[in-house]
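Apart from one protein chain that is not included, each protein chain of the complex appears where it belongs.
Note that the chains are named A, B, C and D in the order they appear, and that numbering of residues resets to 1 at the start of each chain.
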Amino acid sequence: MARIGVFVCWCGENIARHVDVEAVASGAATLPGVRTALSYKYMCSEPGQALIRRKIAEEGLDAVVVSACSPHMHLRTFRRAAEGAGVNPYRVEMANIREHCSWVHHDRGEATAKAADLVRMAVAKARLDRPLEPICVPVARRVMVVGGGVAGIQAALDVADAGHQVVLLEREPSIGGKMAGLSETFPTLDCSQCILTPRMVEAAQHPNITLHTYSEVEAVEGFVGNFRVTVRKRARYIDVDRCTGCGQCWNSCPSKKNPSEFDYRLGQRTAIYIPFPQAVPARPVIDKDACIKLTKGKCGLCAKRCEAQAVKFDDEDRLVVEEVGAVVVATGYRLYDPRTPAAADGISGYGEYGYGKYADVIDSLQFERLASASGPTAGEIRRPSDGAVPKSIVFVSCVGSRDPAKGLSYCSKVCCMYNAKHAMLYRHKVHDGAAHVFYMDVRAGGKNYDEFVRRAIEQDGARYHRGRVSKITEREGKLIVRGVDTLAGEAITVEADMVVLAAAIRPAEGVERLAQKLGVGYDAFGFLSESHPKLRPVETNAAGVFVCGACQGPKDIPESVAQASAAAAKVLALFSRDELSRDPEIASVNELTCAACFACERSCPYGAVERAELRNGRGEFLKRTARINPGLCMGCGTCVAVCPSKSVDLDGYSETQVYAMLKSLT
Amino acid sequence: MSHAIRKEALRALVGSWLAEGKRVAGPVAVGPGRVLYQPLVSPERLLLDGFIRTVNSIKAFVFPRHEELYAYRFRGRQVELIDAPLPEEEQIVIGARPCDAAALPVLDHVFRWGTPDRSYERRRELTTVVTLACREYDDHCFCTSLDSGPRDERGSDVLLVEIDEETYEVVWLTSKGKDLFVRHTERADRKGTIGTGPKRKFDAAALERFLAENFESPVWETFALRCLGCGACAYDCPTCHCFDIVDEGDRHGGMRVRNWDSCQFALFTLHASGHNPRTAQAQRIRQRIYHKFRIYPDKFGDTLCTGCGNCSRGCPVHLGIRPVLEAISALERKPQSAPPKTP
Amino acid sequence: MIEALRELARRLLAEERVRVVIGYGQSSPQGPVHPLFITRAEDAEQLVWNRQCFSNLTAYLTRKDVRALGPAAVVVKGCDERTITVLEKEAQLERERVFVVGMVCEGMGDPGLPKCQVCDRHRPRLADETLGEAVDREVPALERYAALEAFLARPAEQRMAYWQEELARCVKCYACRQVCPLCYCERCIVDKNRPAVIDTSATLKGNFAWHITRAFHLAGRCVACGECARVCPVGIDLTLLNQSLARAAEEAYGFRAGEDPRVEPLVGSWSPQDREDFIR
Amino acid sequence: MTAPPVSADPATAPNLYLPDLMEVLEVQQHTADTKSVRLRFRNEIAAKRFSFRVGQFGIFSAFGSGEATFNICSSSTWKDYIEFCFRRTGMVTDALWEVDKDDTIGFRGPYGNGYPMEKWRRKHLIFLGGGIAMPPIRCAIWYALEHRDEYGEITIIYGARSTKDLVFADDLARWAQYDGVQVIRCVDPGGETPDWDGEVGFVPEVLKRADVRSDNSVALVVGPPIMIKLTMPLLTRMGLVDRDIYTSLESRMKCGVGKCGRCNCGPVYLCKEGPVFTLEQLKALPNDY
Partner (left out) sequence: MSQNNGFDPKIIAYVCNWCTYLGADLAGTNRLEYPASVRIIRLPCTGRIDFHLIVKAFESGADAVLVSGCHPGDCHYTAGNFHARRRWTLFRALLDVLGIEMDRIHFTWISAAEGRKWQEVVTEITEKTKALGPYRAYRRICEGGA
């Protein structure tokens, strides 16, 4: 027979005011299996815990029910206390008579009755708690950082500098991410590439960092401390080890008129190319759809020119497996596409702005390239349609952002700042140019941020109009921008040579698929979910997987970098342990009754179910069965629900326990 | 000379019983071609002809499929037991088939063996069985192969034998039965007549001989593959009486009940140790046959089967006892030959 | 057709492609048709094929004693064959160990069973060899669920009353379970008692729990062969329960069990777009 | 012919299935999954009425969970309590596992035939037991020891899978104290511990090795089917005749009074005509137990 102690907390007045704690305790004393039941002012206080420990000793208790606050508040506390007195921590239950009772029910009779029920349920459960031991798993001290933007690079360098191996994964041919394409950065206006490139090189040359560019995550197995990540290295058609990056190949490539991804289609590149001069690694890739050799079978000039003989047209995708103990996701963002019609994900665009229709309506990242010294116009602001220098530019804020009607309700956070920056840069380069900014609100929270915006307006003469742009049309090579100035309360029309749309920031393409592979949650917009918005900002609900940068939500550079270092710190904390102990409240299979239909396997979010064979003492085959890998099981219990013969059960929330709780309510 | 009752008079009589608040049960149509013994709500629903046999049997009225044995209440660490009240209500089963009625005296043996089963006894007392002799039969019927027949009187209190379209002869066999009918019959000069029933399908003596030697015999495998292992045969059977005892209740207390059970279920004999003497369906089929045709007769002198054929009629794969017994007597006729290879 | 069937059975056994042919037999010309297991080529002439071949023989494919015989050939109708897909998806049989003999079927019973009235699988599609010629008639889903529709037209209280009366007759003989090709669990949940999930008593309580469970365990699996209802000794129309789930699957997910071997089982897969109009 | 008159008047006849309420006096845990429970009738009259023969069994209730059948493993000579021993294997034993001093459980019985201890008088006794099958032997051993002068030499060979699986270890020690009693404890190979002072090997082997007096002897063999199967022939070889070799069969039982059909094995109902059989009778039974 279980020997249970029930400890009812007053929580000062918090519980006692509305719940007759004495009555609850004396009622509990009569329950089957209960040896002692008493109440105390503050159970979580040191004397309260001491009381529990003493009673455990005196009454030889083997299970404890604390009737107090939420288990999310103090279950750990009381488990530790009970363990200290020799009771298995997993034989401690809590009845939440504060958050779920005294704080929400003020009729003393009702509250007390409910409290009694909650205690009865907890006792019924505690009676059936099996003593459990934490599961220990070794930690592979090696991290994979997914995404080679500024956040990823930062995280990688921090961990690598601490002396641990890092695998840095980048989907593009070069690391650097969005920041590598920016012109100058607010609020200091220092050159983006100038500060980033050294870090890129450092990452590439760091003895502890293995770089996989032009690569993506194919599959993820395993669990915290022991992930097996399969990486797809896309065919580059270049032997990276032989290639010296001399440039002979791309200089000789006849296929020159391919839109440059790096310049957001404002510039062109050859079929064999490096995305930008400072690319890391400085090794080209061949665009197999543009390459004449690969499409038509002719040409092959690059190969002829390559002294290192690094060009290999027969290259293929390769899968490599990396074993790591933790994963940092830093996949960054993409810009919202302002075109209509609605994309598959129900995010619709602004057809009325004519993006994609008028060559001179561009988005902010395209403008960054125009303003960048390494850009297609070598830093001169020239409009795409005819290369003329625009005499007036309209910058439109909140294109997509803060607009639930378009499917995005959030603020993209950085637009206000870069709009000001863009206006400024434009005015610096085109002194007689007119910079109009249509905005909803100017959000310039941050060190020297507001000052920066004010500078744009006051010193650099950017003209700010508070209001949305309703329509953009074209007339005789001019863009007619119609909008309202809600402050002046009048409709205004601006004739512009160019329009720059501050399109919303969205998570990078395909991040949902990655999240599913990693078991990380994501919100309706595809931004990855942190464990706790305040207290665990870089952790996720998938143990051992961390997030940083814009994949978690819109961020500017300093924030992303800070978060990257935070993620690195978490990784290092994880790596400071030889082995991890995991919660043992997991599923297990009754292999004798399992029908081997593997419904559990299909429904397990963690791939923790294995197909196994049951053999007798002499090793003869008896039957097939499902088996749970305790290392992988996270204890969600979905397998229990789908098992037709109920041959799977979940410790801590077992069938017997749930039914016992129901019975305790009869 | 004999006693007779016109059919509509009989229906009226049933109506009057119901009016008196008596519990009356009889054949009722519950679906296309499906007739069950059911408690009657009105005499109109009573079905007297147009079907061969009910799917279920009348045993349910003396041995319900679910019966409280007693109740228990938790009183702290003590327990209070409340004996189940004895059945009080008189009940009349009308339109029973002879093969149903005949099962009752057979069941009496086991329920009275050594210590009598109280509630069974009580229900037997309270139940009056009005049997209707069979004019029709089907391939499944084999009463005549077991020295029974379409007007077997065993277990009946009254036997009705059809005289013509309108009238039944009323033969009362017990005072209980007489009391029910005595003031409601008219004199008739004709007696009810019915045929000789289904042709004999196997030789009971041969069966006896076979069972004496062949506990281990391939014949038991013969039908095992086909048998699905459900309990339809046992539950539709007038004589099958295996039961289970379980508790039902909540945290305050509950009932200990007995439920029908069947030896055809794989778990029927599963021991706590995990050992199971009958792991194969063949063994379970064998047990059913042996229990009915050897064990029970040896112990109590009666065959635990009345040849109603329900086990075959209700069987999802038309198995049941008869095909097995036919196969056996086929073997007995030419003992040297092996059993049919193909089930 | 029947000769072709016997010939095929002979061949399969003679060439030892299979060890047993699961088909239909008949003890006497007018007697009932029952499952038949042919293990010797010379016995193949015992096979029959007529409008009384109700049983869904795939139920035998998962049985230990049948499996023990070795590779099997099974005779299926269009309605039965879907179970093979489901069983394969659920790792209950290796398709290559089973030779599926498809019989073109004009409907069983006279008049045809309700399911035959709305059958859209007169000709099996998944069989290794199909005997007979006929064309399928596409039956609009609505027609397939007409009986269910009619039943659902009754108010809820009446539906509840109906089931209370029907299930009161259930004696828990488990014929519905034993005959079902997809009820292959080694230990049925109703026999589980640590803890007991379902009252074993044939009371209304136990019967509701049982039939809810039986039906729901077939959610997205039941192929509507209708055997459970056909064999119910007390005539409970279990197809109504199965159909309610089948229709929900078809409506909500465009899913029909056993229809397409490439489609993943319904329960155990999901899509973020799944409907949830009933969730607040 | 109609049914013979009812033998007993149901109005006054007792309810066969109604158990007596027992107070738990003591619970003793023997292994990780076996316990024995000592019970006393809560009702005085019932207590006085009650008597049994060793080898008989009872049906024990954990109210709310159900009934289970166990041999009464105490000696019939102990008047103020009875004992039973169980292994935790199912729903009912899960519930019994929870019982504690002062709790209430139900008891029906005694049922079954029991051992013919009178017939065994003035004979040497050989007790062979395996694992959890010790209880049905224990009652007979104690009975014999309580009537020490009526029986000859007593040999007890008891084997378990491992030292952790021995039940009633303390009894074993006490029996060894009696004159003319030889107690041999053994564990399966691999089941021994460094400090194990008993034998290592399976019961049949140990029996072969042991020096056991077999003239004018009866043997009681209880244990797993395999052990019985291997031990019986040895005893025959030692010169015991089939009717002097006894065993007690395990069986699934529900009613205990020959009605539920569960324990039927060939011509016998184990609950009424068993569970104790001689090898002679066993050979007559079909292989269905």
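By definition in this document, a contact is a pair of C-beta atoms (placed from the backbone, for glycine too) under 8 Å apart; a residue touches a chain by one contact, two chains touch by 3 or more.
If you're wondering where the values come from, they're calculated on a predicted model, not measured in any experiment.
Under the touch definition stated at the start, the shown chains contacted by the missing one in the entire complex are A, B, C.
Across C:Gly78, C:Pro124, C:Pro181 or C:Gly268, the single residue that touches the chain missing here is C:Gly268. Only one of the listed residues, A:Phe313, A:Tyr358 or A:Tyr659, touches the absent chain: A:Tyr659. Across A:Thr213, A:Gln278 or A:Thr638, the residue that sits in touch with the chain not pictured is A:Thr638. Of the options A:Tyr426, A:Tyr522, A:Phe546 or A:Phe575, the residue whose C-beta touches the omitted chain is A:Tyr522. Although one chain is not displayed, its contacts with chain B can still be listed: residues 64-66, 250.
Although one chain is not displayed, its contacts with chain A can still be listed: residues 70-73, 96, 98-101, 103-107, 110-111, 113-114, 117-118, 121, 515-516, 519-524, 529, 541-542, 585, 603, 605-606, 634-638, 640-642, 650, 652-653, 658-659, 661-663, 665-666.
Against the chain not displayed here, chain C makes contact via residues 148, 151-152, 156-164, 168, 197, 201-205, 208-209, 212-213, 215-216, 219-220, 240-241, 243-245, 247-249, 252-253, 266-272, 274-276, 278-280.
FYI, only the chains that are shown with their structure count from here on.
The busiest chain interface, judged by C-beta pairs in contact, is B-D. The chain occupying the central position, as judged from C-alpha centroids, is C.
Chain A and chain C have Cα centroids separated by 46 Å. We define each chain's centre as the mean of its Cα atoms; on that basis chain A and chain B are separated by 69 Å. Look at where the CA atoms of chain A average out and do the same for chain D: the two points lie 65 Å apart. Touching two or more other chains at once is no residue of chain A.
Counting only residues that touch two or more partner chains, chain C has 187, 194-195. Taken chain by chain, the contacts link every pair, so each chain touches all the others. Touching chain B in their complex are the following residues of chain C: 27-28, 30-40, 43, 46, 55, 59-60, 63, 65-66, 169, 171-175, 177-179, 187, 191, 199-203, 227, 230-231, 233-235. Within the complex, the chain A residues that touch chain D are 1-2, 33, 127.
On the side of chain C, the complex with chain D involves touching residues 193-196.
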